[in-house]
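The complex appears here minus one protein chain, its other protein chains still in place.
Coming up: chain A.
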């Protein structure tokens, strides 16, 4: 079948501009991947269902950063069907010849826990390799028909709309972008069936059903944690 070879696309969290500059430049220059920088809850989004976290090997050696990673991953599970962690070797600091990191009990325990939780793990020796792995992941997702499709920029007049969709719980930035494109107005979105929501936002049936329920949820003002005062109300 004929298909125009659209470039692979990856969404990158804006914090990665500082910490992963070489990942981003190599994605663009070496692999020809289209990179869209936005504010994400994961480091990378490579498909409609896969989020990727990039972590330094040194972070796995102590328990403190493990808790931080665990919190992050739990949050990502509410938005994504699949999660991958790329364990990247730390850069040698100037003056250091090579960093030898002693494998710790905590490192093995963290790996075991990630494996048991169904989180995919990839190992990288540096930012260049991490970029190649991200491209490979995006390619596999393309083959599984889950690649990021269509433009990822938001027109100026749709910024407010994006903000509206982003406020829906457990909706990823990519799903919100897809919704901006798929629905002409919030009325059209709100009147969509769970099936239409799933198709429009490129979400699983389960996630789409959750959104459908959210849109129809009967609001009770007394259940707000701090009840705002109603001006002129009784």
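The rule is simple: contacts are C-beta pairs under 8 Å (C-beta built on N, C-alpha and C of every residue); 3 or more make two chains touch, one makes a residue touch a chain; residues count from 1.
Throughout what follows, contacts and distances are computed from a predicted model.
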Undepicted complex member, UniProt protein name, chosen from "2-oxoisovalerate dehydrogenase subunit alpha", "FAP24 protein", "Gamma carbonic anhydrase-like 2" or "Nuclear cap-binding protein subunit 2": "FAP24 protein"
Contact partner of the left-out chain, one of A:61, A:121, A:142 or A:182: A:121
Residues in chain A touching the chain absent from view: 66-67, 69-70, 73-74, 77-78, 103, 105, 108-109, 111-117, 119-123, 129, 132, 136-137, 140, 160-161, 163-164, 166-169, 185-187, 189-191, 214-221, 223-225, 228, 230-231
